[in-house]
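Data block below; observations after.
For this depiction, one protein chain was excluded, whereas all remaining protein chains were kept in their positions.
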Amino acid sequence: MAYRREGNQEQLLSSIISTVNSHKSPACARQAHRICMVSDFFYPNMGGVESHIYQLSQCLIERGHKVIVVTHAYEDRKGIRYLTNGLKVYYLPLRVMYNQSTATTLFHSLPLLRYIFIRERITIVHAHSSFSSMAHDALFHAKTMQLRTVFTDHSLFGFADVSSVLTNKLLTVTLCDTNHIICVSYTSKENTVLRAALNPEIVSVIPNAVDPTDFTPDASRRDNNTITVVVVSRLVYRKGIDLLSGIIPELCQKYPDLHFLVGGEGPKRIVLEEVRERYQLHERVRLLGALEHQEVRNVLVQGHIFLNTSLTEAFCMAIVEAASCGLQVVSTRVGGIPEVLPDDFIILCEPSVKSLCSGLEKAISQLKSGSLLSPEFMHDKVRTFYTWRNVAKRTEKVYNRVASETVLPMGKRLDRLITHCGPVTGCIFALLAMLSFLFLIFLKWLIPDDLIDTAIDATGLNGAWTRKYLRNKKKKENTTNC
Amino acid sequence: MARNILCVRLEHTTRQRWQKVLYKRQSFPDNYVDQSFLEKLRKNVHARKYQYWAVVFESGVVIQQLCSVCVFVVIWWYMDMGLLAPQWLFGAGLISSLIGYVLFDAIDSGIERNQSGQTRWGDLKNSVVFVAFTYGFSPVLKTLTESISTDTIYAMSALMLLGHLIFYDYGANAAIVSSTLSLNMAIFASVCLASRLPRSLHAFIMVTFAIQIFALWPMLQKKLKAQTPHCYMIITLLFALSALMGLLTISIVGTVLFALLLIAISCLCPYCLIRLQLFKDNIHGPWDEAEIKEDLSKFLM
Partner (left out) sequence: MAEERGYLAVSGARITLQCLHHSASCREFQVRCPRLQLRSLSAVTCCVWLVAYGLFVVSQNSMVLSASIFITLIGLLAYLHFVKIDQESLLIIDSLGIQMTSSYASGKENTTFIEMNQVKDVVINEAIYMQKVIYYLCILLRDPIEPHAISEVVPLFQSSKPRLDCLVEVYKSCQEILEQRKKS
């Protein structure tokens, strides 16, 4: 691509467009996709899925793709907004039912989503989180509209109780004709493959990432006269706070210089408060309450050891953040956690008070003998493990693969639903797919495609936002790529 | 060309084995499926093997409770028809209660009594207070439901007795089980039915009988079952037979149906359970939510 550097900017862009259009271009030319991220969870809501979507979108924009995000309205945040670098976000006025997830009827969101997909000329719909009903809806509609679909699963699910049986069935239906699925860890992949009865070949594993610049070590903030154990998590049952309530008195009696720093809020806070009251540990156990994302680093650097007591976890961002801040991590061996950090960075324990206590004691004795890795060394290592750029690059590969695949035509899709999802569910959803197909035809008659204004691209090739940005960036990339 | 193949082969040998870790950049595609895929999958970890006769034995609790309800209704019917004098029922109830009381202590030779610290004097006081209160309130019970139609009373009692059977603590560990609710429903049904009897003495005796059969009898049963299983089996059989005999004097069709129900529950249901157990397909693996096995409440005591 180097020869293009001489040409002026307009030429460069048009040549890229022509290579994309002609498709049979040299391997060097990259395909630019128009991607729509759909999830119920997005800023201003805070959490793992939200930051994943945001960071991934930013990196994909940087790589020259057009990205928009579709989510539901959060209080007065409705309509269309632009975030950093022209990331366009649609906050759709849909009714929230439970836990920030919208109600699903499989039909009511079709008119709006169709309008958005057409006006933004979307080629790939990327849905996130199996808890989000909007993601399921969007996948369903995208398939009806013959768009390519990708799904990222962020959570682990059991198979035992009624709620997971139902969710798994829904997931089977949604994923049976989805082009590609992304999971955040190998354990999560095994889980998703089992839950949705998938071919493991169409499931990729792309871990989450952390922004290493946000989580830098700062040894000066540590109080070296004491040992501080940091816990940052929501205080809920699934994060194993009950275990923590057993560990605190056990270890505080053994080590008089041990302090606990707990960040986060939740229904289990009361348990920790009771323990603190019962054992008179007000000085040594500090409960900080809910933390803003930018405060997390400041809490982390005050500690020596990070404790994670989760009972289930697909990919634990918290331990990566802690390791990036140079803390020794002690964690339960559940879900995808054993895959996340190398053995010398993490002490894995069984999910019991006894095992976690012995893990912490091991970490404390290492700390006292000074055999722990230095924070700077840990940070330098961890920053190479997980970066959003790498995630975006690997996700782009998935997009390229998906773009070359064909979307199942309606007849085959019905076949797939009936054969793949069991006789009852399969037939019900085949009927629903049929209905949504008819609904789409009705909508096409009501508002023909050519009556929908094409939106002005904010990002991607020729994007209003990227045009200036591209000029600098492309040149740099050309020199590095070729 | 040959060199090319050689290169590929070399690459293969030097290539490291795939590892199940995320922090390494491995030379495998993201959708690579290793041989170890789903290696940690376990099936039916917690599945229990059932013995047919053991299950039949366990079904005795359900049989007992069904029979209790049946006996209660039969006795009420006799009272309502005037075939059974209340004094007789009271006498019989008193005698069986005393026998049961003696048995209750005799079975485990008074170990539980010593542990709970319950004195005989306390028992006597409780029962006297209870009997006195019931006797005092029986005229009220009698007139309480006068304004309600008899059909409603019957429907309500049937519902309440059904509820009693549903919520009764058969020993299963489920959310629906609530022995208090179950007992309350039974007593409510007995109060409803008692109010339709001819005199207030009838009502008083009916309610005390309900207490005996729904509250005291299951306690004795539980102890019997734990201490002397054989005896318990025999008692269950005798109790079921007597319930059937009682029902026979009222309705033959009812008796046949009730007998069929009892046989279905004690013989057919265990068989189904064991057969269906073969189809169990429970999946376990590292993705399962970990269970906290320790008792953490000690830290808060």
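The letters A and B name the chains in turn, as written, and every chain counts its residues from 1.
Throughout what follows, a residue touches a chain if its C-beta (ideal position, glycine included) is under 8 Å from a C-beta of that chain, and two chains touch if they have at least 3 such contacts.
Predicted, not measured: the structure shown is a model, and the values here were computed from it.
Asker: Taking the complete complex into account, tell me which visible chains touch the one left out.
Answerer: Displayed chains contacted by the hidden chain, ordered by label: A.
Asker: One chain isn't shown here. Among A:Val67, A:Leu87 or A:Ile116, which residue touches it?
Answerer: Within the whole complex, the residue contacting the unshown chain is A:Ile116.
Asker: Any idea which of A:Pro93, A:Pro256 or A:Gly370 touches the chain not displayed?
Answerer: Counting the whole complex, the residue in contact with the absent chain is A:Pro93.
Asker: Touching residues of chain A against the unshown chain: what are they?
Answerer: Residues touching the hidden chain, for chain A, are 78-80, 90, 92-93, 111-112, 115-116, 119, 447-448, 451-455.
Assume only the chains that are shown with their structure count from here on.
Asker: Taking the mean of the CA coordinates per chain, how far is chain A from chain B in Å?
Answerer: Using C-alpha averages as centres, the distance is 46 Å.
Asker: So in the complex, the part of chain B that touches chain A is made up of which residues?
Answerer: Contact set of chain B toward chain A: 20-23, 25, 29-31, 33, 37-38, 40-41, 282-294, 296, 299-300.
Asker: Which bits of chain A are touching chain B when the two form their complex?
Answerer: 156-160, 180, 185-188, 190-191, 193-194, 200-207, 238, 240, 242-243, 245-246, 249-250, 271, 274-275, 278, 311-312, 314-315, 332, 334-336, 338-342, 351-354, 385-386, 390, 394, 397-398
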